[in-house]
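As structure tokens, the structure follows; a few thoughts come after it.
For this view, one protein chain was removed and the others were kept in their places.
As written, the chains take the letters A and B, and residue 1 is the first residue of each chain.
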Amino acid sequence: ELRLSHQWSDNDVRHKVAQMVADEVAAADVDLDIKIFGNQSLFKAREQYTPLSRGQLDMTVLPLSYAGGQQPAYNLTLMPGLVKNHDHAARLTSSPFMDELEKIMAEDDVMVLVHGYLAGGFAGKDGCATTPEQLKGKQTRAAGKAFEQMLAGAGASIASMASSEIYNAMQTGVLDAANTSSSSFVSYRIYEQVACYTPPGDYALWFMYQPLLMNKTTFEGLTQEQKDALMAASEKAQAFYLEEAKKEDGDSREVFKNAGVQIDEMTEETFKEWQAIAKETSYKDFVASTPDGQKLLDMALAVE
Amino acid sequence: MDPLLLGGLVALATVIVLFSGVSVAIGLLIVSAGFLLVFDGARSLQLMPEILFADLNNFTLLSIPMFIIMGASIASTRAGADLYEALERWLTRVPGGLVISNLGACALFAAMSGSSPATCAAIGKMGIPEMRKRGYPDGVASGSIAAGGTLGILIPPSVTMIVYGIATETSIGRLFLAGVMPGLLLVALFMAWSIFATWRSGDGKVLAYTPYSWKQKVEILPRVLPFLVIILGVLYAMYGGIATPSETAAIGALLCLLVAVAIYKLWSPKALWTVLRDSTKESVMILFIIAAAGVFSYMLSSLFITQSVAAWIADLEVNRWVLMAIINVFLLVAGFFLPPVAVILMAAPILMPIITASGFDPIWFAVILTINLEIGLITPPVGLNLYVINGIAPDIKLKTILWGSMPYVLCMVLAIVILCIFPGIATWLPSAVMGQGL
Partner (left out) sequence: MAGQTPGTHHARTGGNPFLRAVAGISTVSGWIAAAMIVAAVAITCQMIFIRFVLNGSTIWQTEAVVYLMIAATLIGLPYVQHLRGHVNVDLVPMALPMGARRALAFLTMAAGIAIVAVMLWYAWEFWHFAYVRGWKSDTVWGVALWKPYLALPVGLALLLLQLIADLVALVLRHDTPFGLDAT
């Protein structure tokens, strides 16, 4: 029996990915049972990587950047401007850059079963929050350290809080703008509080790598049949994950539009503008604080 | 082993361990460690400190000591006495004005304090001796304050609402607002019973009014001002866009400390240390239970007990109101033995999926849960407010306090029934202020 922990509810795509792997493996009839503990019922969201790497937990679906404090290289998996859209993200997951990351994971006895990126956007309370100019001087909540650095570089003020607090903070005026994932924008009903939404489209800044991970030693202890079943299930789940990720962005766009929120698109020009700021802020800090940082960054940027 | 059977074993072991007299937090750790070791192996035992840390690693928890400091600093001054005196001078023509004033003062104080024992102590210190002096029966004097004190966790701010909000990811701002009208409903019920009980005790002149001149009425008003400043300041910070509810607690704590020092001259280091010591003591006690309950619920979840019990209850196929009644009895019994925070943390993961699946509003349920836990505060064996009263008025027999409190327990049960019939009493205000939303 394997134990899989994650932080999401049953209708979240990341739960569905985990469930799919569990179901497929069960159907393969190889005497392998995956028990899913969702909703942080076993470990808190940010406390899953350590038990995974120590073999106290077998599997998890996790934003890898949560462990960026343990392996600074992981910070590249939530870095503004590295991923343009979902197809680009899919190419990134099968690139030499990802091979490098997997080597680092292997040092912690961790391996990837299912690759996947989810995207997110920006929303502004009184107006659009798309360009650096628009975010200047705004109290902004950003998801992730690198985004906070980039936004601060653009002159925004950073307020840190959980995504569950965005709604109230927007309503009372503590926040002017927020950045989070498409699904959080919808599930926390942020559309009731904002005037303008910048969903991920042809261009988006915010992509977060959220793979299904497994403890490597545990995996190696399985029989060949079990390994094969697990890998086959994972491959199927990965295709599903990509489709659902795209769909989520589209859904968030629809929901906000139907709620009467203005939809603003991120253009290539704005994307480049942000990337230029990121180069001076988040990229710079990443390279300075990560062994082989420049090499890894170049490898990621090299993916067409 | 079947998880349901295992769950029964855990329940039995928990009751035995907690009744052995060990402190609640350490008892929870002992039970968790025992079951993890036997059914999950040493690897889970190894995780206990990590889980302990993770459960405290939450910004929202910060508001617990802050709201406790608010209550403790004001409670250490004569502000509580000022409050009920002012109310009494103005309510003098109302029969039973003094007990009414004390209950009103409890409600107002509850709007500044997040914890119940603090509310109880603040008003009771002067209120109980005064009521007894004027001939109110001991049971009414002590019972009304014990019950009035429980309002501390229903009328916002509230430590238990914060814990509920964290455990269920519900908006704390909404939860706070949901407690306001049920709180007022309870105050009204408490007042009604107090007047009736006093009248029944046959000493009619207690209910007659003491005359106060207009001069006396006006001159006490400035002494109530600090309360209004604090309450309005906190409300403005919370709903006016200055800070999130958890941050607001710090503003409240600072305001209360400042008021206590500047207006009530609480500036001797010894007096300040007493405030800090009491706040630290209560906060650490609650936070340790929170952390230990986190380890306990890890154990329940790891052994698949939480999930199995929730699925079992969901499959019961009983009428949703029968289900609600069962849940209430369960909460009531748990509340008899455990402090409110521990009950919430252990019950929330099991109950939440059931509550939402049967179509109950989690915000409304928070109020029902809180009133249940208020009952636990004035019932043995662990009734924190009873001990506070016992400390304030040692010459009233614990038995008298207990019997005096019983009718107020019935008031709370009545309030739960009323809330089940008219859920809008809890849900209307949060919707009106913050929109339908989450």
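Keep in mind that, in the parts below, a residue touches a chain if its C-beta (ideal position, glycine included) is under 8 Å from a C-beta of that chain, and two chains touch if they have at least 3 such contacts.
Treat the numbers as computed from the prediction; the structure is a model and nothing was measured.
When the full complex is examined, the chain removed from view is found to touch A, B.
From the options B:V10, B:A197, B:I220 or B:A250, the residue with contact to the chain not on display is B:A250. Residue in contact with the omitted chain (choice from A:N39, A:S65, A:S163 or A:N215): A:S65. Across B:Y84, B:Y264, B:F296 or B:F337, the single residue that touches the chain missing here is B:F337.
The chain not shown here touches subunit B at positions 18-27, 29-30, 33, 45-50, 52-53, 56-59, 61-62, 65-66, 69, 117, 121, 237, 242-243, 247, 249-251, 253-254, 273, 276-277, 279-285, 287-289, 291, 337, 339, 380-384, 387-388, 390-391, 398.
Interface residues of subunit A facing the missing partner chain: 46, 65-70, 72, 75, 137, 139, 145, 148-149, 152, 156-161, 174, 289.
Please note the rule applied: only the chains that are shown with their structure count from here on.
Taking the mean of the C-alpha atoms as each chain's centre, subunit A and subunit B sit 39 Å apart.
Within the complex, the subunit B residues that touch subunit A are 43-44, 46-47, 50-51, 54-55, 57, 59, 169, 171, 173, 238-245, 298, 301-302, 304, 306-307, 349, 434-435, 437-438.
For subunit A in complex with subunit B, the residues that touch the partner chain are 35, 37, 41-44, 46-47, 50-51, 55-56, 161-162, 164-165, 167-169, 171-174, 188-189, 192.
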